[in-house]
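Missing here is one protein chain; the remaining ones are kept as they sit in the complex.
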Amino acid sequence: MEMILDIVSWVLITGGVIFCLIGGYGLISLKDFYARLHAASLIDTFGVGLIFIGLMFQAGFTLVTAKLILILAFIFFTSPTATHALARAAINHDVLPEVDTEEERELVRKTKTTTQGTP
Amino acid sequence: MMFAVAAAGVVVTMIFAMARALMGPNVYNRILAVNVFGTLSVMLIAIYGFVDGRPEFLDLSIVYALINFIGTIAVTKYVTFSDMGHGDDGDPAGDI
Partner (left out) sequence: MNIEIITSDVLNVVTLLFMAVTGIAIARIRNLFAVVMLSGIYSLMGATLYVILDAVDVAFTEAAVGAGASTVLMIGTLALTSARENATGSSQAIKAAIVCTFVGIALVYASLDMPYFGDPSAPIHHHVAPRYLNDSMAEIGLPNVVTSVLASYRGYDTMGEAFVIFTAAAGVITLIGRGRREKSPSERKTDSQNIMKRKIVLRVVSKLLIPFILLFGLYVQWHGDFGPGGGFQAGVIFGAAFILYGLIYGLGTLRAALPSWVTRVILALGVLLYAGTGVVSMIKDARFLDYNVLASTPTGGQHVGILLVEFGVGMTVFAAIVTIFCAFAGRAAADVNTVSDQGGAGND
């Protein structure tokens, strides 16, 4: 039983670490701010999630697991909100995404004006 | 042993995030990097609690996650409005 829990934890934690590294590498090497937002969200969801679930298997059914679930739920609520706030602030301040074709550029311009009025 | 691997992975990702914080050509990149750094600190402290065998550190992780969120919102609001007390004065762009 211990062995199985350990193996499961190993797999989950290794997966979480791999996602963190991928997200971190994307943070440096991607060329566009909005693409980096996507890379960062990898860390906040899969990275934290898999590592914490792996830690939960190590802790068993105790208060520690409850606290880990609490932190996970908090991060799942607040990290997308912060990303949303940041992206809207950036697009309202003329940080333009790099797009290739003219119709996409038109879409970007329309997004900027319509973010100001609609829910 | 697995905690050591997890801690190593988190530290390497922190190096990436710090590089982005130092490189970022404009302020939004830096805010993003600090946000990611905060989440990684939450993870590092939780993992370190398991390394040391003292899970009381998890209270600290909750506070970090909280502070990270509030800090990011404050900074974004300042950058948008140059003023942190700005509220809903009828301006539809007045909400982030």
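Going in written order, the chains are labelled A and B, and every chain counts its residues from 1.
Note that contacts are C-beta pairs under 8 Å (C-beta built on N, C-alpha and C of every residue); 3 or more make two chains touch, one makes a residue touch a chain.
On a predicted model such as this, the values are computed, not experimentally measured, just so you know.
Residues of subunit B in contact with the chain left out of this view: 1, 3-4, 7, 11, 14, 18, 21-22, 24-27, 30-31, 33-34, 37-38, 41, 44-45, 48, 51-52, 54, 56-57, 59-60, 62-64, 66-68, 70-71, 73-75, 77-92, 94-96. Summarising the interface, subunit A meets the missing chain with residues 74, 77-78, 81, 84-85, 88, 93, 117, 119.
The definition used in the following text is that only the chains that are shown with their structure count from here on.
Interface of subunit A with subunit B (complex): residues 6, 9-10, 13-14, 16-18, 20-21, 23-25, 27-28, 33, 36-37, 40, 43-44, 47-48, 51-52, 54-55, 58-59, 64, 67-68, 70-71, 74-75, 78-79, 81-82, 85-86, 88-90, 92-93, 95, 115-117.
Against subunit A, the residues of subunit B that register as touching in their complex are 2, 5-6, 8-10, 12-13, 15-17, 19-20, 23, 26, 28-29, 31-33, 35-36, 39-40, 42-43, 46-47, 50, 55, 58-59, 61-62, 65-66, 68-69, 72-73, 76, 79-80, 92-93, 96.
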